[in-house]
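Take this structure, written in structure tokens, and hold onto it; I'll ask about it next.
Excluded from the complex is one protein chain; the other protein chains are retained at their positions.
Note that the chains are named A, B, C and D in the order they appear, and that numbering of residues resets to 1 at the start of each chain.
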Amino acid sequence: MLAVTTNHYLVLSFLLFTIGLFGIMARRNLITVLMSLELVLNSVNLNLVAFSYQLSDLTGQVFAVFTITVAAGEAAVGLGILIALFRLRETTQLDQAAELKG
Amino acid sequence: MSGADLLFYLFAALALGAAVLVVSLRNPMYGAISLLATFLSIAALFLLRHAEFVAAVQIFVYGGGIMVLFLFVIMLVNLHRMRETTKYDRQTPLAAVLGVLLVALFVTVFAAASFGPPLARPEVFTAGARGISGNTQAVAWVLYRDYLLPFEIASLFLLIAMIGAVVLGRRT
Amino acid sequence: MRELLWLIPVLPFAGALLNGVLLRGRLGKRAVAWIACGAVALAALLGLAIIAEQLAGGHHEPFEQELYTWIPAGPLAAEVGGLRDLEIGMGFLLDPLSAVMLFVVTFVGFWIHLYSVGYMAHEEGFQRYFTYLNLFMGAMLLLVLGNNYLVTFVGWEGVGLCSYLLIGFYYREEFPPYAGRKAFIVNRVGDFGFLLGLFALASTFGTLRYTELFARLAASPELGRAAYVGGLSFASFVALCLFVGAMGKSAQIPLYVWLPDAMAGPTPVSALIHAATMVTAGVYMVVRSNVLYQLAEGISFTVAAIGAATAIVAATIGLAQTDIKKVLAYSTVSQLGYMFLAAGVGAYTAAIFHLLTHAFFKALLFLGSGSVIHAMGGEQDMRRMGGLKKHLPVTYWTFVVGALAIAGVPGFAGFFSKDEILHAAAAEGQWLLWVVGLLTALLTAFYMFRAVHLTFHGEFRGSEEQAHHLHESPPVMTVPLVVLAVGAVVSGFIGLPALFTGGRDWNLFHRFLHPVVAELPGGVGEGHEMGAALEWGLVGVAVLTAALGIGLAWSFYGRGRGLERGRAWAARFPFVHRLLVNKYYVDELYDATIVRGTWAAAHGLHRFDAGVIDGVGVHGARNATVTGSLLSGFFDKYVVDGLVNLVGTVLALFSRGFRRLQTGYVGNYALVLAAGLFALVCAWALLRF
Amino acid sequence: MPFDPQELLLLAPEILLSLAGLLMLLVGTVGRGFGHRESAFVAIASLLLTGGVLVRLQLQVPGPRLILAGMFVIDGYAFAWKVIVLLATAVTVLLSMRFLEEGRYRPAEYYSLLLLATAGMLFMASGATLLTIWIGLETMALASYVLAGYFKREVRSTEAALKYFILGAMSSGVLLYGISLLYGAAGTVHLGALARGLAAANEAGSLLVPLGWLLLAAGLFFKVAAVPFHIWTPDVYVGAPTPVTAWLAAASKGASFAILVRIFYQGLGTLRLEWQWIVALVAVASMVWGNLAALTQQNVKRMLAYSSIAHAGYVLIGVLAVSEIGLWSVVFYLLTYSFVTLGAFGTVILLERREYAGETLADYAGLARRAPFLAAMMLLFLVALTGIPPTGGFVGKVYLFAAAVQAGWAWVAVVGVVTSAISLYYYFGVVVSMYLKEPTDTAPAPLPARSIRFAVALCALVTLAMGVYPGPFIDFAKTALLPLP
Partner (left out) sequence: MFDWVESVPILSIVCYLPLLGALAVVFGLRGDRPETIRKFATGVAFVDFLLSVPLWFAFDRQGPLFQFRESASWIETIGVRYEFGVDGIALLLVLLTTLLGFLAFLSSWSAIRTREKEYYVFLLLLQTGMLGVFMALDFFLFYVFWEVMLLPMYFLIGIWGGPRRLYAAIKFFLYTLVGSVLMLLGILALYFFNGPGILGWGGLGNEPTFSILQFHEIASRIPPDLQLWIFWAFFVGFAIKVPMFPFHTWLPDAHVEAPTAGSVILAGVLLKMGTYGFVRFSLPILPDATMELLPWMALISIIGILYGALVAMAQKDIKKLVAYSSVSHLGFVMLGLFALNGPGVAGSVLQMINHGISTGALFLLVGVIYERRHTRLIAEYGGISAVMPRYATIFLIITMSSIGLPALNGFVGEFTILVGAFDRNWLWALAGAIGIVLGAAYMLWMYQRVFFGPLANAENRNLPDLDRRELAYLLPLVLLCFWIGLYPKPFFDVLEKPVEQVVRAVDPEYRAEAARN
């Protein structure tokens, strides 16, 4: 039970994933939300690496590399959007960006 | 419980704790630092799973690149003005409930999932072609041989990220 | 010559076409009159010529002329003969029965046309009037000449339409159009039955041709006696349905209410349509269908009973009427009841005989009353008349002849026909019917002579102006009176009962009609032999009754007494008087059930639609269907559409709900996504387990 | 297995398009006098050239062929989607020309992003592993986020980008998580092997399989804007620059369906009895929700966004049939829908003014009097969206419903037809404004932009042609062949 198995990684990754999701859902600060997104993406890497180990297959690791790449790209664009928003609104509060609705 | 297992629990706890801090700290600067802690813990967990290369990339890209980016932006947009007037949305309880439900659902499944013995062929992680050893080489071999196409597409992706960041960040 | 049979109905139609459409508004009154009367005259002459040819040629077979296939409506699983095509032709039939009718219609019709030329001379809408009248003649001739039920029905409805138009001739007033519509709709109720009968015949035999139908029924009566729908035999069902039609057209209880109101039309119209011809169509139809009725004993008795009831009820109402035309109208209803009484007991010949004589004397009476009304400047109330004898001698004498005829005074036409009916009832053993008939005769004699006295005898009770104005009608009106008066006397002699001729069969009419009303074995109307003494006795009673009626009338209204004695009697029996004056409150009953019901519903629905209620209030819609229609309008608006709109409302509600979910906050959206994810997993789990 | 460099030649269309995007970026930054018109011209030219190369390639290598170590597949299916995506993007370029000019935004980066994103779509269409597909998808998505926020001086555009980004990244995380589970269960990311592996794992009762595909499906549903993962759609569609919206609704939706169908048919083919029900539910929910929410919309762009959700539902009907007819109907429908929605948004663009004026129903009042042909074309598009003949929309819907009826999913088709009848109500809200209302003074006159008008007319023509003589188009859709599970 205590011996670490793939199951442990899965559980941990899902907990991280959920914390990330919670951050996206609950926080109003855009920058925190962006960080939560990174959490979500990173949790997947745990999965991939754990499965890679489990399966003795490098695909998971390669996939994780791609994931990291994508996370980086998304962070860049996300922060770009944040800056654009900040320029217009002088805030990074998400509830200030709710003009579109209905 | 082996030492490796102990390390797992340690880093797992670290990662979780830091992650919780990320979503709960009011100050984004502290949040960013907690995020860094999470990233590093996860890198450590990678190491425990024979993913040395990924761990390194994790540290370089996340700890280096992404974290700097975050911190830079936090500075740029002037930290104190980023304080949330109210930290959480009104729907937070709902989000929490949903989170708990999801966790309950998935974790039950994950905990119960049965796998065979792991690491049937450990040589995969270290043995590249022609006897070259080491995880980096092994990953590189797979990456550039089998996954060359996604790799090339990833370059497109990064190009787009670059253009995007420029377009959005550029002062008009 | 007889190949021209089709031309007989066409001629009046052509007249109507000329007057009503082609030359409308371009002719003087004289030309209009020539066209209209000419068309009828030609038809009458042609009819006589063809009948003569038929008689002279000794053709015993009826002459049938099928012009073309009218409705070839395809395959039908007819019960007789299996799968066959329903085919209905357009054609004419000349047999003794239609010959009699043809003669009555064209002959009486012509004289009434002629009379109308004078009567309507000063009315506007002269051309319109004659258009309608010609149209009516055409339709009536179709009715009597049709060789199948459907052609008859065309005429049947056609005369109904013309009746509607002519009753409503004075369309600028409120009442006549209303009366016209009432007539039409009440008739439609009857037609409803007629149509059902036709459906039954058509779907059973695949044809509606008289000759074919009756031949087959006569050949195999068991077809008619076979059980059909509603616990009735086939013949009974059809006979009942057809009789419902006859009730409407011939104003029998309970559908007689339209006829008195129909007097709103011009008086010659009343004479032609509502006395002599159209209203007798029901009798004609029953007699025409005698094969069916002979096979339907129960229905025949019903016919007789309703006829008798109508006769006595209408006669009692006639006692108290003061409007001269109303008196005649109720008298007509009563006499029609007489005819049905005859037909019901199987005395078809007698029915037609009475139809014939009645056509003469009732047309005469109506025209006479028209002449009086004409002279009185439109006044119809007998209480304002009196002593017109000296001013209108021709009218007076002809009117008296008519009255004597209807009263059944021996020697006049009515005596023979009425006597034959009473005789038939007695011979059938229907003594109750006989008594009723006799009572009716008594009442008839009474109220007719009451009318004679009130109108022509005593002091003039009208205004000065009217008195000044009194004059005899022009010859164009009096000549028809005289002609019809002659007819009212002599027409009886074609049907002399064997009793009077010492057992020799001089009854031309009987012999003539015999082929049409041949008795079926075991059918209705197998008379019982009565002894000559008993028969003479019955005749005597009838004569005495007539005399009694006339005498009573004289004692009440004669000798210049005017109105007093009548008023005194009315005062003595106020209840009866009120009942009779108000026609047993039948109209009121029909109205009140509806008006009250309508108003109750209407108040309930007031908020819904005040306008409709106004409509109901103003026009006093006389049928319960309005209530129904209000309800169903309500249903449509609130239930059917309401459901639809409800769906719309709910959809819009959903729409707004969905849109409210779109709050604009990213956090909410993320929550929705996560919830969606959770839902997806749950959905899968539910479907899986 | 080492790959043959020769195989790179088979990537000619994708490479060509990527290079065009790069070139556009370089020339646009460096070159002087390289303005809107020129950029657009180059963009269209490169798209058409790519298309040409693609067709030629398809003629030479028609059959299914896996190349590049099984990462990339060349088959009729991919070809069909690529054609749709390229056409849609080309029309988008036409729609963008005057619009960018009006907004005074730089064309080079815009077209560059557009072309690169399209290249990503091409990769998606041809992706034979979850990894290829996913990275292509991310490429497209990232460009979409930027494009949605391209009008960064407009608050709404930035807000749209923000929402699209956050939710997109989140869903992409979900999708990725699903992929990781599937990988764990099956041990591979190659679609063909995945199907077998999943079947085996499923047999063994591994619950990772359902969780994996459910998460993956959720991510895909997000991309095609199906309920309940549609929530981003209205805001993003309204906020994004309208040509981008049109592109999202046409090309992006098309590419997303391309991978959705490929993944469901190939990768998850063995599980179809399980996912058919889920797809059915999502389809029904999308049709109902999309159409109902659109009922009370006054903003035309927003209404079209909801309609786009509903249409995702209709297309899913074809997906769940799991038959050749279903496959073809999906392709055919998205072909039609691309043109229709591009045309409709094109009309919106013509009426739009700065600050997004001219989007509400009131702005369409009396358009039939002011610009009869424009109104007539808009009418045609709306009719097509409703699914009334003689338009491609009708044939497409018939095709979809036919697939469902044949496959025994008639009840879903019933929901489809009923909701499409309901959709008439809001589509014809626009018609009412255009035809039955009197023109008002405030209503904007249509932009005198020839390129956009041309694009709209083109779309109208195609829409009509697909309705009146759909044969060739159906034959085109029939080139999309996948081995059915």
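We adopt the following convention: a contact is a pair of C-beta atoms (placed from the backbone, for glycine too) under 8 Å apart; a residue touches a chain by one contact, two chains touch by 3 or more.
Because the structure is a prediction, the values reported are computed rather than measured.
Displayed chains that the missing chain touches over the full complex: C, D (touch as defined at the top). Although one chain is not drawn, the whole complex shows that of D:Leu191, D:Val300 or D:Ala407 it is D:Ala407 that touches it.
From the options C:Ala31, C:Leu45 or C:Ile185, the residue with contact to the chain not on display is C:Ile185. Within the complete assembly, C:Ala200 is the residue of C:Ile35, C:Ile51 or C:Ala200 that touches the hidden chain.
Shown as candidates are D:Met121, D:Ala141, D:Val236 or D:Val383; the residue that touches the absent chain is D:Val383.
Residues of chain C that touch the chain left out of the display are 20-21, 68-78, 82-83, 85-86, 90, 150, 153-154, 156-158, 161, 164, 168, 171-174, 176-178, 180-181, 184-185, 188-189, 191-192, 195-196, 198-200, 202-203, 229, 609, 611-612, 614-615, 619, 621, 623, 625-626, 628-633, 636, 640-641, 644. Hidden from this view is one chain, which touches chain D at 368-369, 383, 386-390, 394-395, 398-399, 401-402, 405-408, 410, 413-414, 417-418, 420-422, 424-425, 428, 432, 435-436, 469-471, 474-475, 478.
Here is the rule we go by: only the chains that are shown with their structure count from here on.
Between the chain pairs A-B and A-D, more C-beta pairs are in contact across A-B.
Chain centres here are Cα means. That of chain A falls 26 Å from that of chain D.
Centres computed as Cα averages put chain B at a distance of 31 Å from chain D. Our note on geometry: chain B versus chain C, Cα centroid distance of 101 Å, whole angstroms. Of all residues in chain B, those that touch two or more other chains are 89, 91, 95, 98-99, 102, 106, 110, 112-113, 146-147, 150, 154, 157, 160-161, 164, 166-168. Among the residues of chain D, those touching two or more other chains are numbered 131, 135, 138, 142, 145-146, 149, 152-153, 161-163, 166, 170, 211, 234-235, 297. Note for the complex: chain B touches chain C at residues 89, 91, 94-95, 98-99, 101-102, 105. Of all residues in chain C, only 659-660, 662-667, 670-671, 674 touch chain A in the complex they form. The touching residues of chain B, when paired with chain D in their complex, are 106, 109-110, 112-114, 145-150, 153-154, 156-157, 159-161, 163-164, 166-168, 172.
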